[in-house]
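To start, the structure itself, in structure tokens.
What you see is the complex with one protein chain gone and the rest in place.
Labels run A, B and C following the written order; every chain starts at residue 1.
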Amino acid sequence: MILNQVLFYFFALLAVGSAILMVTRRNIIHGAVFLISTLLATAGIFLQLQAEFLFVVQIILYVGGIMVLFVFVIMLVNLDVALRQIQFNRQKYLAAVLALVLATQVGFALWVARAGLNLSNPSDKMPARNTEAIGDAIFQRYMLPFEIASVLLLVAMIGAVVMAKRRV
Amino acid sequence: MTNGHTTEVTTTVLGADEIILNMGPQHPSTHGVLRVKLKLDGERVVDSECIIGYLHRGVEKIAEHRSYQQFAPYVDRMDYVAAVSNGLGYCEAVEKLLGTEAPPRAKVVRTILTELQRIASHLLWLGTHALDIGALTPVFYCFREREEILKIFEKYCGARLTTHAFRIGGLQYETYDGFEEDVRRFCHDFEHRVDEYETLLTENRIWVGRTKGVGVISAEDCIALGVTGPVLRASGLKWDLRKAMPYAAYDQYEFEIPTRPTGDTYDRYIVRMEEMRQSRRICLQAVENIPSGPILGKVGKVLKPPPGEVYHSIEAPKGELGYYIVSDGTTQPYRVRVRPPSFINLQAFRKMAQGALVADVVAIIGTIDIVLGEVDR
Amino acid sequence: MGHLIPSSIAPYVLPVVYAVVIVAVLPLLAGYIVLLERKVMADMQARLGPMRVGPHGLLQPIADALKLLIKEDIIPANADKLMFWLAPLVSVTMALLAYAALPIGPSFQIADLNVGLLFILGISSLGIYGIVLGGWASNSHYSLLGALRSAAQLVSYETAAGLGLVSALLLAGSLSMKEIVQAQYDQGTWFIFSVPVGFFIYMVGSIAETNRAPFDLPEAESELVAGYMTEYSGFRWSLYFLAEYANMIIVAGIATTLFLGGWLRPFARWHDHFPGTSLEFFDVIPSLVFLAAAAYCFYLAPKQPVQIQKAVMAAFGGACLLLAGAMAAALFASPEVMAGVHGAFWFMAKVVAYLYAFLWFRFTFPRYRFDQLMRLGWRFLIPLALVNVISIGIAIVLKQSLGWSPFWAMLVMNIVTLGVAAWLATEGDKPEAALQTADTES
Partner (left out) sequence: MIPTEAYLILSLALFTIGVVGVLTRRNVIIVLMSIELILNAVNINLVAFSRHFGSVDGQVFAIFIITDAAAEAAVGLGIILAFFRNRETVLADEMDMLKW
């Protein structure tokens, strides 16, 4: 459907454009705002892929949680000095070339695999109630990974507190 | 008020933690034009400095070029929320210099008006202090009662704020018909009103949390800094000039001097609330028995005090208000020096604010009860 | 409508109309909530409040809006222009976007999302960026402090409020706003009676989230002048204001939907439980309310001092009369129309009641200090919310596996929760705990 495609290209362009701006901006706060914009566009793409729950998780956790933390830290560290410094390191050209090479490789792999995976004809049989389906999957098949993830979060929380504490 | 050991305050951002925050002179809760330079670590006050003088009018200097009577209205403009008390202090100081005394009727009326003024001043303090801490409502109730007091002043002398109610040697005006009735009615209503304020605040969890343990100052520090008034009494020292060195007609009346032990903001609040009750008590006693007689003692039209000097102080709502007057025998004072309670009490700010949070700073400014007109003169 | 609009866009027509209505009406509504706030405040403070613009200040919101629109727009010299420009927009956009999933009555909803509640929570949590970026972009210490306070406060209280909601979600078993209300209808009780502690936690959390007193630290006027809004003026400032009031309506809407039975009439299922008796007269109440308002307006109209004020007052009375008529007419219309119109009335009535509580708190309580706020959030509300979720979970197990009656299961577990609450309240107030928190906070 045409509306669907328009939405996809809108979100895709928004995501890529914001991502490019994020990497190139001098001002970190602007970078963070562009990253937020990318993440929101990605959330839109999730919604379009009928992943409603993930759409909300992306907004609540990523945009509403993680990025707030980023913005918070950026405000705490000194911006004025960082603004006047050189933003890119010495290996920038080499790095850019390397990244492009990597992209070409992955793109090539994609090209090779597209027929085998039947990529242009996705199945359209998502479970009707997305949230319930994810809940079932997490708490039945992926119970152990889920618990491990929670332990990981606990460890990260303790680590962050220890790290950010003023004097150890 | 730059004390020598205040660290030098610069405007650069020091690391991630310390910032300089200029509170005032344009700030909603510095009660006028006080400017407080706060050195903050996060939200915690590391150091502070009060910068004053934005309202300096040279009142003391003006005195040297006015006759004794002419200067009297000027003192009303110092602590403009307690103009009657200022006038009382000045008139009594000059009377002492002249070696006269006001007639008994004048003394009693002076006492009544001054105590009403104390209630009005405390009401204004309570309203704004509560507003600073975020309670929006008490201020309107306080102003409602203050309005009654101001109406009595207006009926008595025509002015509400800067009253110039007294005259050297006694009173300027005879009391109006129904003065006693008005005061009595006010005192009758006021009893319940104070209880009303207390129900709003005294046991409110948030209020207690915001004021208990905030801005603590010990009696020793108060004495060392010269802090007087409710701030001193809330630190546990029972010192009130009305009892210690009675003036006007205070020796005739019974009243308590409320004190509290810890000297935090909550205690100062309790002390002031209790003081309003005691003032009401004094007013009631005084109004029952106003002696008849002249209202003005024998002072000439031109005042020429003998050469000499005098210091006289009264217990103003905010603390000890003293006048030091030097006469050279002419019609104009040679030198007038005012000891304003707000100015001296403000010295305690730095000590109280050490280690407090930004929100506490506001509470502390409020609890000292300063009036910048008096601080800067 | 069917043949006028091509079928491919037909499903989008009604939502778009709703959206336009919401965006058009909401600013006006926010203005009138401000008027209501000022009137309630005046009433509680022994004074009259706005009386000059229109009779009893009824036109004050419009005058305020006009004034704000034509005020000079000041951008501080060293501000970050882009962010300064963007921040209020972010705030207001996110506040308005959240209305997409809020059902105002059974038939008035833009989109009934499968994850409706989470969507509202997520979107409205993005409003924080407007505050943080605005505070940062202003390049002022007051603004920055306000923004940082705000960020910390919102992140902490969102957790508590979210956990408060979870207890109701456990009972509802769905994230769709409509199904949550339906669940309350089916179970025959509003969730406020099943999980009062959850409602309390959400209420406190929602006050903190919308930066209302006693948690209005980010904009505490006596400390930080106006917090993150210090450098804003005119229209941008009014956008922040609009966002704040829109958010208030949103949180009130969530609370109404989850705890107060949404658009359900009080005693909606009386008839089922007590056949024979009837409380149908509740259906007449909407009309009566508006009728009373109209009567009051007409009673006041001749007392207005100026001719035009009399006219305006009478016009307001007429409008109330019209609404009363509409409510009465709905009684005789088809069941869907009846449910839609009266549902919207009950929903809004509950929202207004919830907002009234907000105002009441604001004029009664002093403001918390920042460390006290954090202590309340982390040491009292969040542990209590966790305990509450667990105990409601146990109650559900008792009900489903052991066959307890819902009433007793809920009663027992709520008493347990309240006991924990009492313990937490005494424990959290210990002074040494206060000192430790203050240290880690700063």
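Basically, a contact is a pair of C-beta atoms (placed from the backbone, for glycine too) under 8 Å apart; a residue touches a chain by one contact, two chains touch by 3 or more.
Every value quoted in this text rests on a predicted model; they were computed, and no experiment measured them.
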For chain A, residues in touch with the removed chain: 4-5, 8, 12, 15-16, 19-20, 22-23, 28, 31-32, 35, 38-39, 42, 45-46, 48-51, 53-54, 57-58, 61-62, 65-66, 69-70, 73-74, 76-78, 81-82, 85-89, 91-92, 95-96, 98-100, 102-103, 106-107, 110, 114, 117, 119-127, 130, 133-134, 137-138, 141-142, 145-146, 149, 152-153, 155-157, 159-164, 166
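Methods note: only the chains that are shown with their structure count from here on.
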Chain centre (avg CA) closest to assembly CA average -> C
Could you let me know which interface, A-C or B-C, is made of more C-beta pairs in contact? B-C
Specify the chain most distant from chain B by Cα centroid. A
Could you put a whole-Å number on the gap between the CA centroids of chain B and chain C? 44
At which residue positions does chain B touch at least two other chains? none
Parts of chain A lying in touch with chain C, wherever the complex brings them together: 27, 29-30, 33, 36, 52-53, 55-56, 59-60, 63-65, 68, 71-72, 75, 129-131, 165
What does chain B use to touch chain C in their complex? 19-22, 27-29, 41-44, 130-137, 140-141, 144, 200-201, 204, 206-207, 209-210, 213, 357-362
Chain C contacts chain B in the complex at 41, 44-47, 141-142, 145, 149, 213-214, 216-217, 220-225, 362-372, 431, 441-442
